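Read through the structure below, which is laid out as C-alpha cells, and then see the notes.
The other protein chains are all here in position, but one chain of the complex has been omitted.
Each chain carries a letter (A and B) given by its place in the written order, and its residues are counted from 1.
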Amino acid sequence: MSLWTRLTAWLALIFGLTYFLLPLIGMAEFSLKMRRGVYSLDAYAKVLGDPRFQETFTYSVVMALFTIAFGVLLVVPTAYWVRLKMPWARPYVEFVTLLPLVIPAIVIVFGYIRLYNTSSWLPLTGTAMGTNVLLMFGYATLALPYMYRAVDTGLRTIDVATLTEAAQSLGAGWITVLGRVILPNVLVAVLSGAFLTFAIVIGEFTMAALLNRPAFGPYLQVLGANRAYEPAALSVIAFAITWACMGLIQLATHLSKHTKAPR
Amino acid sequence: MSFLTIEHLEKSFGANRVVKDFNLGIEKGEFVSLLGPSGCGKTTVLRMVAGFETPSTGRIAIGGKDVVDLRPNQRNIGMVFQSYALFPNLTVADNIGFGLKVAGKPRAERTARVQEMLKLIGLSELGDRYPFQLSGGQQQRVALARALAPSPHVLLLDEPLSALDAKVRVSLRNEIRAIQKKLGITTIFVTHDQEEALSMSDRIVVMHGGIAEQVGTPFEVYNRPATKFVANFVGMLNTLSAEVIDAATGRVRIGGTEATLRRPLPEGKVMLAARPEMISLGLQPGRDTVLDGTITSVDFFGSVIRLRARVDGSDLAFDMFNTTEEPPPAPGTDVRLSLLASDLLLIGEN
Partner (left out) sequence: MQPEQGTRRGALRRLPLVWVGIAPFVLFVTLFLILPTLKIVIGAFQAGDGSFTLQNIRDLATGSIPAAFWISIKISVASALLGCAIGFAMAAAMILGGLPAAIRGPLLTFSGVASNFAGVPLAFAFLATLGPLGLVTVFLRTQLGIDLRALGFNILSFWGLTITYLFFQIPLMILIITPALDGLKREWREAASVLGATGPQYWRMVALPILFPSLLGTFALLFANAFGAVATAIALTGSSLNIVPILLFAQIRGDVLGNPNLGFALAFGMIVITGIANTIYIWLRARSERWLK
C-alpha cells in the first residue's frame, strides 16, 4: 500500500468526519446557549417540562410500539411462508416491499387521505382512533422495506424447511412453529428491524402532520418555527434516540454472535 | 547463473519470520514445485517473486535482472491463483486478452493471440462465455491461458488445482505440465499436495517453517529425504523402532530379527522408516531382512492392494499388485514380509 494511497484515505476519512461532526457539535452547542453568555441546560429543562412535549413524545413512542408489533406480526409469517412454500414468489414480494423506498411517503399519505376520508367506504379518518390506526399502517408501510429485509436475511441463515419439518414431526402446529421455533431463531433480525422502525417512527413528520395527529415530528417542526434554542435541544434528544436504537441493534447482533459461536 | 535466482530471501511480518534465508536457482524452462504444509512460507515466497510482498532482505533476479524494486505490473510474470480470479465482468476472450490490452497491443494482434491461447487450452468454442458459465476446470484453464497470453518470462502457479474435483485435478495436472513443456516456460508451482509435486516437477523444494528443507528431483526427495520432516511429509512411511548393535556397520535389531543397513548409525535406539513399496509379501530375491506378522486389513484399490500387518506391536503398511490368479491374504493370516535393510531410512534417535 503506497503512502499516497494511505494519505488520501486518511484525508477522505477526516473530511467526511468533519462534515458529520460539525452539525452535531453545532446542534449540541446551540442547545446549550439559551442563557446568555454561559452554557446551560435551560433549553432542555424547558423542553422536558413542556406538557406538549410529553404528550407528543408519548404518542410517538406508543405509535412506534404498535407499529413494531404490527410489523412483526405481518412480516415474520409472510417472509417465513414465502421462503417455505412460495420461493418462486420471493422476487415479487421483495419488489413490493421495496416500493415504499420509491414512492414518496407524501404521495402514499395523500392517497390515504383521499381513499379513507369520511365519505369513503372505509372512513378511517372520521375518528381519532381510526386516524391513529391509519397512521400506524402508514408507519408500517414506511418501515416495510427495512423490516422485511432484516427478517428475510435472518431467515436465510437458518434452514427454515428442516426446522419446520422437525417441529411438525414432534407434533407442533403452525402457531407453535412460528412462535416457538422460527421467531426465536430470527429474534436478532426482528430486533434490528424493530429498533430501526422505532427510529423511523419517532422522528416521522410528513404522515403525522398531514393526518393531523399530535406526534413528536410535527411538534418539533412547529416549535422550530417559533423558538430558537429548544428545537436544538430536542434534536439532540432525537439524535440520542436514533443512536440508542442503532446501538441496541449492534448489541443484539453482538450478543447473538456470542451465543451462536460454539457451533 | 540460473534464469531465476533467489538469494538469502527473508520475510517477517512483525516479529514473525515466515521465510528464513531462502535460496533457489531455477533454470530456464524448469518446473519447480514449492511443497509444504500450510504456513510453511511457500506462498509468501511465490508472492515475493510476483511482487505482492516486499522481501525484508534478499535478492530476486529474473534473467539476471534484479526485480525486487519493480512493481508486479513491471515484472512480466504470469500467475494463476487458487480461486481462478477470472474477471467476472469480462468474457473468456477478454479475460485472456486483458494483459495484451493493458500493454496497448493492437486489436488484430490481440484477437490472434487469444485464439491461439484458446486453442492451446482446448476451449476454442467458449470465447464468448462469461466465467460463471464455465466449470471450475475450464475456468482454471482460462486463467492459465490469461497468464500465458502476454508471453511472460516466468509462470507462477499458486495451488491452482486445490479448488477442483479429484478427477479434474489429475487431468488438468497433466495438461498444465504438457503446456508448460510445450512452451518451455520457467514455472514455480506452489502446492501442499505431494502427489502433484512428485508427478509434475523437474525439481521439488520441500519447505517447512520458512526454510527450504531439501531441494531435489522427485526421485531424490522421495527416496533420499534429507531430513526427518521431508521423510514424513513426502510419501507414506512405516516406522520401526530398532536397537543399534554395531554402529559402524549399521547392524540393528528390529523385533526378533537383525538387519544390516551397511552405513554408520548412532548408538542406542533409533527410529527407522520404510516406504510401503519397500516391503514385499513373502520372501523375495534381493531382500535380506525377514519380518513375521499378521494381516490386519486389506484395502483393494484396483491395480494396487494396500495391506497392513501387525509386526512386533506396530502396524506396517505395504502394497502388492493385483493379480488375476491369487486373491490377497485375508485379515488374520500369518505372513512373512521381506525388505532390503539398506533401503531403510533413519528418521530419528532416542
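Operating definition for what follows: a residue touches a chain if its C-beta (ideal position, glycine included) is under 8 Å from a C-beta of that chain, and two chains touch if they have at least 3 such contacts.
The structure presented is a predicted model; accordingly, all values stated were derived computationally and were not measured.
Interchain touches from the omitted chain, evaluated on the whole complex, reach A, B.
Contact between chain A and the unshown chain involves residues 1, 5-6, 8-10, 12-13, 15-16, 19-20, 22-27, 29-31, 74-75, 77-78, 81-82, 85-86, 89, 93, 96, 99-115, 137-138, 140-141, 144, 196, 199-200, 203-206, 209-210, 217, 220-221, 224-225, 228, 231-232, 234-235, 238-239, 242-243, 245-247, 249-250.
Contact between chain B and the unshown chain involves residues 50-52, 71-79, 81, 83, 85-90, 98-99, 101-103, 130-132, 143, 146-147, 150, 156.
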